[in-house]
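A short worksheet on the structure shown next.
The complex is shown incomplete by one protein chain, all other protein chains being positioned as in the whole.
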């Protein structure tokens, strides 16, 4: 047993860290937040230059085939920097859907472009403000053309293509590939708690699409895709949680009240200790999920749900209580606390909320598997 | 509006407080805990001498007719002293059931004896370790005779009579009155987390019983009875919570560590502040429920559920964290912390657990009634 | 114990109700009711003008600052009558937010410490909303540790000269006057060298800069003082006695804030009754029911606690620090409610566009505004300290600044 990332994997993470420290500072994030940029462009270019959109794409499709463990550490860095790039939508969702479900022709067409960052993709699922289910998908595909409206699509403003969950006219739900640059696609910017995510409502009015994966298998495939993506999003979440905790600790050391650093008051010390504990548990669950993803383990659905549940909890706790540690400064626009708070709440809901993932965890919990901590 | 108890009501509470300070010290409670006594006898005699078992019994049946507000304050004192007496079972449950549902003959027979403390009563409902429902009552009454087994009956070892939920042979559930001194009644002591509650398993093997209230109305009547009793039990709970909090505060003031009283550490101060907040909210909800009970308000079901939910939470929190404040001493047999902890957990489950009461609260929440705190 | 009105209370209620029916801006009722947390909706009207208009009308009718003496623009009413008025005023009460700091905190401080002449000059216009007041207490270096403030006042003839900076000043941008706490002697212990004044916010040298909050609003301000002159006649209390004066203000803050407090419970209840979740509505889901019940019990507990305080007040008791629990309970609860309400809706709940997701913005507004509740007017941590020390009698924290003159207290910089 060796429960750690390799030196090679860590090396890539260090490179990403350096890239983002230069080109994805909170000043860059704020440019997107305040509408002065659509994404952190140099950061995205840097990621593309490093070949990272193709991290898990086979070399035969132009990828670097570095594996999921590397991709997990990249995701952690993106989360730590609240990176406003199309990376997560394009890589964890669109590219992953094609890798898992597309046919050879589709892969040959799109994977090289995605791996090279020439096009970016996303996933379009939700149509209502109820948690998504098989019963509230009204988008329909007839004669190879998609009509319907997706209420919220992450990076939907900038993506070139989308994997779309829709219902076949005479069949069940399935995944389809749509080119968002088509004239019958209309995109409207959507205001959310995290404006750095380039969210859009997308209306399809008879847009030609291709089936990805089996007809009628859309719902199961979506679950499979979510399981895989959940691991990567969980790494973004723990990355962000760590940054929020670091920010809280630094402030508590330098800010004085009553003649002493506020970090010497137990109320705040213990709050940060609890943040650390939540983060540590989530981090360890993420490590296990990374292994399950990388090794195609049968444990993946459980490992993914476990990582997702604890990472969502950890990031929401750390980003919230980082504000509390900062006191009045914590809810000013000027301080960076809200960048983490916004992103934590966005990530908590993308792929479905905590309640849905808790339910999924219990669904996939095999009988008799209730570990004591060993 | 006047949201406070009257001077007369408070006077009775003071008298009870003095009685219990003398005759229901923790030393008395421990005699029952360790099996050296079946109840706190002097305390019970004192309560009887004051006429308190008949607090809400009309004078025409030998009671003192002092009203439910007085009874609530008596309950609070009993809770504060963790009193091991049959008071709650006999007064809030058996007497109350007769007052609400019995016919004139039954009232004339039993109420004077109950009011005078000559006999004590209880309520027998639960038959399994599932939360009670209409579907898990197997005790049956045929030709006026009851057969079945009640798994756990509070004060079942000492009570003379019991109101029993059973199913009529050719009908639905109903409440019946049984004399527990009958030869076909078998009682077995049952070990629980709170040995001071004289709990018993009671087996009825063809015991003659009388119907109380309408045939087939047993389930609704049980709910009505629970609503009323819940208010009184909630007062016992806040009484106990206050004692546990007082004990914690006193210890934190006198115990030193690291050269200072442990109550000066924020971790403990804030824990006790949270205990206080929970208690205060519960107390205020109890006051409102007392008014609803005393004034036969249509709000009673909601007020009772609200008081019950918050009082259960407050007592469990206060009794648990009182142990934490005491550190190692808190889980010794020698210190009194466990008396409150035991009782809080017993009271939390008698009448059904928190989940059941939360459910009931939402059941009876009228549309449009969601108060902002005024 | 009796929850019904006494005969006198019923008569007062009828009078209030009748006056409101005849005078309130009925056309604002609907927009006000749909206000989201952290803002008021007055439809096409300017919120400040709408608020001032209603306040003036109330003052003219004798329904402003009910508990103040009539000679200062009040009605000489009892606390109970004041509450009855609030109940009857209902949704129109949302228009009073602008005046709360002045009427709830500055007013009582003036009543306690200002000269009779000043009281007659300033209180009636404060009551009528013609003049708005703010409170200049917190500073960048003095938040929870309020007494650690730096803003300097130096005597110069009949005036004092003020230099320094305040922060978190609500409504400074439209205030006419403010009460200001300053340090007049840095060489004594920090609580002892403070002095309170009131000042004209249009005085030369006062510079007001709005602070943008996480939710994009700017209810708070920074206020800079550059050689601002205040006549000594505008001093409130003795020189060096500012801390005691501020306690009067802050005690009234607890009353003002505790008086009426949004919890988020009605909103989440409305949501779960309509939201689809699994096979039924969210309200049929046991996890939802459990949380709703707990939140209802908490908000009900606050409401009933307020009723108990009111009874005590009616009997002449002074409200104690136990009233701190309202904000402490609500801050955490509203964060939980907002998170939960969005969670059970999933990804779609992030959409704020009211055309596609009516009512959703409510929870997003709560999500973005509720962290501030746990901080403003005393952090959760300070409130727990107050409860522990002043209600439960537990010992104070160890003090690093104990016995030190203000200018020798460690500041870390």
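Points to keep in mind about this one:
Each chain carries a letter (A, B and C) given by its place in the written order, and its residues are counted from 1.
Here is the rule we go by: contacts are C-beta pairs under 8 Å (C-beta built on N, C-alpha and C of every residue); 3 or more make two chains touch, one makes a residue touch a chain.
For clarity, every value in this text was computed on a predicted model and none was experimentally measured.
In the full complex, the chain left out of view touches A, B, C. If you put the hidden chain back, the residue from A:4, A:143 or A:170 that touches it is A:4. Checked against the full complex, the candidates B:17, B:55, B:120 or B:316 give a single residue touching the omitted chain, namely B:316.
Residue-wise, the contact with the chain that is not shown comes from B:324, picked out of B:25, B:106, B:147 or B:324. Hidden from this view is one chain, which touches chain C at 278, 285-290, 398, 400. Where chain B meets the chain that is not shown, the touching residues are 125-133, 136, 151-152, 190-194, 199, 201, 254-261, 265, 267-268, 316, 320, 323-324, 327-328, 330-334, 337-338, 341, 345-346, 348-356.
Looking at chain A, the residues touching the absent chain are 1-6, 69, 245, 249, 252-253, 260-261, 263-264, 266, 269-270, 272-274, 276-277, 280-282, 284-285, 287-288, 290-291, 294-295, 305-306, 309-310, 313, 355, 357-359, 361-362, 365, 367, 370-374.
One rule holds in what follows: only the chains that are shown with their structure count from here on.
Comparing the CA-atom centres of all chains against that of chain A, the greatest distance is found for B. Rounded to whole angstrom units, the spacing between the C-alpha centres of chain A and chain C is 39. Shared interface positions of chain C, i.e. residues touching 2 or more other chains, are given as 381, 384, 397.
Annotation for chain A: residues 265, 267 touch two or more other chains.
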